[in-house]
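A single protein chain has been removed from this complex, and every other one stays in its place.
Per-chain numbering from 1; labels A and B assigned in written order.
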Amino acid sequence: MIKVRDLYFSYGRDKNYAVSGVSFEVEKGEILGFLGPNGAGKSTMQKILTGLLPVQQGEVTVAGHDMRRPGRDLFNKIGVSFEIANNYHKLSGLENLAFFASMYEVPTADPMALLRMVGLEDAATRRAGAYSKGMSQRLVFARSMLNRPTIWFLDEPTSGQDPAMTQRVKEIVLEERERGVTVFLTTHNMQVAEDICDRVAFINEGKIVDLDTPRNLKLRYGEQFVIVEYRDAGQLKKQIFSMGADKDRAALAALVGERPVETIHSQEATLEEVFIKVTGRALRG
Amino acid sequence: MMMRRIGSMIGRDLKASTREFLTVWVLVAPFVLALVIRGFVPAVGGAGINLVVTSDLGADLTAALRQYANVEVVPDRAALERRVLLVDDVAGVVRDTGAGGGGGSGALLVVLQGNEQEESRELPGLILATILGEEQVQITERSLGRQASPIRPYMAGMLALSAALFGGIIMGFAIIEDKTAGTMSALGVSPLSSTEYIAGRATLGMSLAVIMTFASLYIMGAAPFDPLQVLSLTVSGALLAVTLGFIIGSVANNPIEAIGTFKFGFMPFWIIPVLGLVVPQAYQFTLYWMPTYWIFFGYREIFLNQAGWGEVGPYAATAFGVSLLFFAVSWRLLRRRLTLRG
Partner (left out) sequence: MFRRLLSLTQRDLRLITRNYYLAIVVILALLYALVTRFLIPADLSPQPAVVLLDSTGAQAMRQLYERAGGGNVIVAGSADEYDRHLEAANRIGIKVTGSVMPERIEVTYQGWETEKTRRLLEASLQGQVAALTGAMGTAFPVFQRTVLRPGQVAEQPPFNLALVPIFIFSEAVLMGIFLAGALLIAEKEDRTNRAYQVTPAGTAEYLVARSLAMGVLALVFTVLLNLLTTGLAGNWAMILLLVFAGAVVTTIFTLIYAAVFMNLSQFLAGSILAIFVLSLPAGSYFMPAFSPVWMRVLPSYPIIFGLREAYFPSGNPGLVTTALGQLGITALVLVPLAMWALGKQLRGGEA
């Protein structure tokens, strides 16, 4: 559904690339997470894919549209949820959705149903200017579903949401994926990415440094540990063994044979740890 | 400490302004206005009557007519009639060659549309008679030596008012931008107090208003004038403009409301002085409440009569008093609405 080949983009149209030689593909019904610290080029990438920035160099196809000349029909097929809420403050939540629904040439979802879906039904007739940050964000999220997009661009959809609402947003995204919707998720929330993404791309300094399923990435870069709790002379003790080191593996085997073991937990590296390892940068840098 | 903070607020504004080419435009706009007025004033002074003649009228007569009126030359009678029928007042002068179906006496004919003002109806014939007939009376001229056009004082007054207004507007809109960009909250978590914020903004607005007034007056060519007299009125103009700027900044929360508030404040600012020119003496008191009335007529005294302090002083004092009253009334609203924190 999305094809990007050798994409370069520079705001100053010079050699100072914000996106540099990026290539990837997203299949139908796939959720691709685009992960990277601030300024890595995530937003630039999403703007190019949604037609907000022009393709300067390289090839980009979205839903069969060549993004050098996307044509207006593209916008009937995609939905975009912005990171920074952008609603008409003087219109109510419902009016905001109704207004944007009328912009599309395809059948649109019932605005009230969408509001209910994101828990805004009680605030439907209140002006969007009076919404909290989280509510505004949910309104933007709901708006991006109006035209029942086949490709869905989500930019930090869970920012400002409480854990329950974050869970709800993740469920909605997974439900849509079941319907065959392709999702391009930009975030620096590694937990969300790990929970719902089929594949993730690590982006740093305008380049994709790796792209694979979260499991493969962790297996490739993350060290696996085993944490063992055991009794030693009546006292509870804890020891960590790396599964990558022969010495540790032998030590673990010896321990299991010699001591009364109470618990054994395997400990995988988090995506975040993997990311730091791959890029040498922390995510919120 | 307080002064340093106010100072750096002003510095930030100036830096932000000059770093962007387009913002410099805001500061330049009043001067463009002054230049337009400078070009406009002599044009009005030169308004006389307009004539259109056909090219067969003869060079001598055409040249003679040019001493009396603005003359356009067109190739033929048809073009002349088209010109006469245009919306402005233009009278035609042609040699009657029978285009109207008559015999064509060759005599000169004045062509009118029918809706001209009296001057344009009567004067063309009199001009021709003066050129072609005998002198009826010996006319000599004397000049009082007053070079300034009579509309110049009014234009200068209006310009001075508008230039001050610009200072206020820039300030008011800077406040709204602080609100919409969220920098208001950023300032709110700094040790800057609300009073310092207002003082910083007001200092900038007042200085801009005063500088712009003087600069645009000089550009327009209103000089010579007594700078102290002008300053005595400009202070009130600047105070009023800053008050208006604060009202806009505190009442409005977004650009649309800002423009609405501005449009509202804008009307009395301009209209009251204009009304002062046409409203009968008995009703003039209905305009006294608006400081621009006093400021405008104060300026008129300065630019019209090169008045002394005896004439300008009362205007300046009243203008300042009324402006101060305006500010005092607005202050309550401002203090409540324009706070950096909650």
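The definition used in the following text is that a contact is a pair of C-beta atoms (placed from the backbone, for glycine too) under 8 Å apart; a residue touches a chain by one contact, two chains touch by 3 or more.
These figures come from a predicted structure and were not determined experimentally.
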*When the whole complex is taken into account, which chains on show are touched by the absent chain?*
A, B
_Absent-chain contact - pick from B:3, B:63, B:126 or B:325_ = B:126
_chain B, residues in touch with the chain not shown (by the definition above)_ = 20, 22-23, 25-26, 29, 32-33, 36, 40, 43-50, 67-70, 81, 84-85, 87-90, 96, 100, 107-117, 119-130, 132-150, 162, 166, 169-170, 173-174, 176-177, 180-181, 254-260, 262-264, 267, 271, 275, 278-280, 283, 286, 304-305
*Hidden partner chain, residues of chain A it touches*: 11, 47, 50-54, 72-76, 78-80, 82, 84, 86-91, 95, 98-100, 102-105, 127, 140, 143, 147
